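Removed: one protein chain of the complex. Kept in place: all other protein chains.
Right, chain A next:
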Amino acid sequence: MSGARVGVVTFPGTLDDQDAARAVRLAGAEPVPLWHADHDLKGVDAVFLPGGFSYGDYLRCGAISRFAPLMDELIPAARSGLPVLGTCNGFQILCEAHLLPGALTRNASLHYVCRDQGIRVVNNRTAWTRDFEQGQDIVLPVKHGEGRYVASDETLAELESTGRVVFRYLGGNPNGSLNDIAGITNETGTIVGLMPHPEHAVEELVGAPSTDGRAFFTSILKKLVNA
């Protein structure tokens, strides 16, 4: 499986970049640091947009990041099929960049919430979920203050009817997301955004009490190797 190169983007205020790089490395791929101010994707095979508070989340989560020089390169590449995974703030950035529809707003509880969250995999056909079973129940940590997924009725209906909802919260919706949506994908299944954090659930010793996050990374590696 060696040889696959997965870019990990760092904006000012990105926090989970070292975690993401470690998860990529543990899966057997090479993590490639990508810097927000560079117009350079360094020829990577896929991109991970990790969580954090890019640009302090000022204005609106992800609103400033979408204008970063790197995004000038990433947006067209993603539209052309480059696999991209955005978690938490990365998901927010993908929505702000219109690579995914809808928006993430303040949690219904008005509190930041960090907990181990039950999640159901409802689409295992994306580039990042092929190693899950359809309908598999997993546990991943969530940790966010603005993770409530909202979209217009039309968009929601389209996401639901085309199978583009990838993950739903189980056992209690942590943020008030519509239809319990935890993650979605684009039309072609190459771009996935979710609020939970697979990179914190890849090792027995640390992080969440699960290793369910590994399948994200093995999924993309298989796709890249088989491509």
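By our rule, contacts are C-beta pairs under 8 Å (C-beta built on N, C-alpha and C of every residue); 3 or more make two chains touch, one makes a residue touch a chain; residues count from 1.
The criterion applied here is as follows: contacts and distances are computed from a predicted model.
You can't see one chain of this complex, but its UniProt record names it "Phosphoribosylformylglycinamidine synthase subunit PurL", from the set "Phosphoribosylformylglycinamidine synthase subunit PurL", "Isoniazid-inducible protein iniC", "Peptide/nickel transport system permease protein" or "Tripartite-type tricarboxylate transporter, receptor component TctC". Listed residues A:73, A:131, A:199 or A:212: the one in touch with the omitted chain is A:199.
Within the complete assembly, residues 12-13, 15-16, 18-19, 22-23, 52-53, 55-58, 111-115, 141, 143, 145, 197, 199-200, 203, 205-208 of chain A touch the chain that is not shown.
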